[in-house]
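Report on one structure; see the data block that follows.
Note that one protein chain is taken out, while the other chains of the complex remain in position.
Moving on, here comes chain A:
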């Protein structure tokens, strides 16, 4: 009898294990893979949300920075990970919507290989000019750029970066010609604007706001559809005559495709609960980001929509990327 028990018991436990794994999830630390090195906006958001999720799930949420190939290394890693909810991807807008589309020999498919969990936070860019540029609003900028074609330089953190694509979209919509200077990282273009090596940039709020406040940069417009709470007097580009101009930046959580619905739901609910905490809202606010927390399918639709619209901009502007 004792022998039989010894045989059957492990068997029963083994059979029960998958079911238990789902209802007990998580039973071990969760790894969130990041497409960028420590120290950027993505890293800050991941650490903030990860910290909150750790407390609620009772398991450590580990941040795993896997920079490289514009985000493809991190995406590939998560696409191929076991769909058990222990490996997740911290998605960043262009890393999911632009980079895969222009990379050769892609080993994963954003639409097929991931289950979107939720969009965590969104922000927008500010179009700023050096104070010496004699323009006060978008109309004046367009007129000035048309009168002096190619004489204004704009900066970006690399070809195909959101800063670059936003400027390309601006040129396409206004028929102006600006000269592109690429820098490694956002800090390079911020310095260059302060030194008047470039005259305008679509910069992140965190990189531009402090300089706007001391008058070293002049904001002309913001890139989203809603005005920025931190700059209530600055119109959007959409308001300024460029109907439909909408460039945002966002961060979201994704799981490998095939992750069970129960786990996806648990992760979604936990992430949304963290987003609703007052402390999270405050910190996101200080990064000029808005908490979102939509459903997985809504997040998936956003990725699909932006992938299509960026492809159109890249095609029309004739940007060649590899």
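Please note the rule applied: a residue touches a chain if its C-beta (ideal position, glycine included) is under 8 Å from a C-beta of that chain, and two chains touch if they have at least 3 such contacts; residues count from 1.
As a convention for this text, contacts and distances are computed from a predicted model.
Not shown: a single chain whose UniProt protein name, out of "SufD family Fe-S cluster assembly protein", "V-type ATP synthase subunit A", "NADH-quinone oxidoreductase subunit N" or "Tripartite tricarboxylate transporter permease", is "Tripartite tricarboxylate transporter permease". Contact with the omitted chain, checked across A:27, A:109, A:213 or A:276, is made by A:213. From the set A:82, A:111, A:143 or A:194, the residue in touch with the chain omitted from the display is A:194, counting the whole complex. Not every partner is drawn; the one left out touches chain A at residues 37-40, 43-44, 47-48, 51, 63-70, 72-73, 76, 102, 104-105, 150, 153, 158-160, 179-184, 187, 190-192, 194-195, 197, 206-207, 209-211, 213-214, 216, 282-283, 286-287, 320-322.
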